[in-house]
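A single protein chain has been removed from this complex, and every other one stays in its place.
Take a look at chain A:
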Amino acid sequence: MRAFSSPLPYVITASPPVTPALTLSHSPSDSPLPVVEDSAYLTTGVTDEPDVLPNLFEHVLPRELQLHCIRSIVVVCEEEYERDIRSGRWTVYRASQERWIGSAKGHREIVKLSRVSRSWRSLAFDGQLWSSLDFSHYSQITRSTVQHIVSSASPFVKHASILGLPRLFPILAKGLAAPSIPQTQLRSLNLRGCRHISTGPLHLLIATSPMLETVNFCASSAVTNYTMNLLATHCPQLKIVDVTRCPYLSGSGIIALGSIASGPPVDGKIRKQSMIRELRMAGLRYANVDVLTSMGQHIPDLEVLDLSGSRLLMDTALEAFVFCTKDSACDKVALTSREAGHDPAEMLTHYRRLTKLRHLNLSSCPEITDRTCSNLAHAVPKLEFLELADLGGAMKDDGLVHLLSTVPHIRRVDLDDAMDITDRVLDALTPPPPDPHSAHSVAKPEPGEKLEHLVLSYVANISNEAVLRLIRACTKLRVLEVDNTRVSDSVLREFVRTVRKRKMQGAEIVAVDCRSVGKAVVSELAAHTRPRRGWKAWEAQAMGYDDGSPHADIHVSGPSLTAAQDECDETKIILKSFWSWQAVDTATALRERRRRLIGSRRLTEGDLSLSRLVARGGLDPDLVREDQLEGDGEERGAANGGERRRSRWVIRWSGGRGGMGGSMYIGTEPQAAAAAGGNNGDDRGCVIM
């Protein structure tokens, strides 16, 4: 059967009488057939259609090629999805109809092939096709199917993910760490969200997986301090560890993770170092000085460190993390007393370890103050993401300014709830205007030049002018969150104007609960903004995003959304405010009403007149703005009491009666609505623009 598969055909002639299959020879001069000319070979030549054999797929192709074909199903599905996105055919409506997309669809199709025949069943469950096991999409998959896949694929599996499916863990652990397999090939293991799984199988799996590089045990109660011992002992390649919110893990486990991986010190010096690059341990219990000291010594290459929510973490711990002496072997930086944030009169040289940290998260650590920032200054020159949210009044100007002036590559700063900081912090993040005469500014970036994302929510003391200066100077700024601050309309206008000038994608400004931001500016900017960051996926259908494309039920007359609200257009700026929230509510109410109307087919008089208007070609059904929604709930009887209640709520909220608020209509008013004549005679002033 495998007659023609060798790349060198002359060794595998099919049957004895056949001449050598491939010969390099001068063709005989008395050739029976004329040599086809160069340009004409495409059309001439003997057209001899081969006989169609039954079950050609299995008879002609060797098993490797059959597997290759089946593996290609995943590739085809992924390419189809990407093509749809590129060409704009992937709409919100389609996303709500098609749950299975990309590789998830491809793997599902492969499982389907197992129902064709026995030989296809063995093909579909061949381990080569399942080297990457990701069951997180298939929440309804049965244990026996997983059992079948895992048992056949176990020697091949490199990536396993059962995100949020703890019931599959016993099967996975048993199948992968089977007694017949001395070592698994696992490179990554994702058990995120598997809260209640047992510790024994997990430890067995870790002990037999020496090639593990990435583990994610987020919120798993199976993880103990001994798990960290095992990881350090058996997995020398480990690079990414996520033990966020593991309830039975404490600081001593992290100490073991670093120190065991480094091995015992020889002659007082550490020879080997842990390779861990990323350590996420939010909510770790007993994260104290000892833990951070050990990490500083044994995990020197750490780039991502998440310590958020550590209740006992104090300033001294972070100081110990970068502590070193003059004789230390690590990379270090020598600082004067002033640079180190101490009394300038001390005349001492201070040393700090130069870390490779790129992302530091100290949010929600109640004991952390700006003293930590001061201690980290000059020690984190590569820092890009700094998260210091939820620290309240403990965060002051001095430490922050000291740190921010030493981190030129900073891209994201989260200062949520830092209520005591002032404009000095913003000025530290505002790069000076580029000087065309100095050449060294190219070589050394200023802090703030790369800033993309800044969170200043609940920072009550910053002024409008400082934020404006920052927006103008930070040319990369894409996301700005200024909830509950004193910023006013001018910040919103300036942000929208500069972002449009810089032609950025996916920019966002959040200004909820800002008293100085009025309704007028939101509607003024409506043409360039969208109220939410819409995304097109099956999971997002409950959010009811609008992408401006016509829906499948367009032929049914009834209230519809206008095309002005495209929430998935990346070129539009996301503007979140109280008023844009109202716009979302209005849109949701309209959609709900339309759905109800279509569902019950009980068109009221107004809808019928609208549909007649549409039938005459006078009105685009997708451009009808339903002003009638306001104040007509009682007249239009809803199907049942619940819906009646909802519609009444819409009325009460949509204003005109309470004198404040009012329904929000974002976008330019369609001309067609004006053409509807007396229907939109609502001049109560509750519709903006």
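Quick note on the criterion: contacts are C-beta pairs under 8 Å (C-beta built on N, C-alpha and C of every residue); 3 or more make two chains touch, one makes a residue touch a chain; residues count from 1.
One rule holds in what follows: contacts and distances are computed from a predicted model.
Undergrad: Per UniProt, what's the omitted chain called: "Glutamyl-tRNA(Gln) amidotransferase subunit A, mitochondrial", "E3 ubiquitin ligase complex SCF subunit", "Putative exosome complex component RRP41" or "Skp1-related protein"?
TA: The record for the missing subunit names the protein "E3 ubiquitin ligase complex SCF subunit".
Undergrad: For a quick check of understanding: of A:I141, A:A178, A:I260 or A:M275, which residue touches the chain that isn't displayed?
TA: A:I141
Undergrad: Among A:Q97, A:S117, A:Q237 or A:T349, which one is in touch with the chain left out?
TA: The single option touching the absent chain is A:S117.
Undergrad: What does the interface between chain A and the hidden chain look like in terms of residue numbers?
TA: 3-5, 7-9, 13-14, 18-27, 31-38, 41-42, 45-50, 52-58, 60-62, 65, 68-73, 75-77, 79, 83, 108-109, 111-118, 120, 140-142, 144-145, 148
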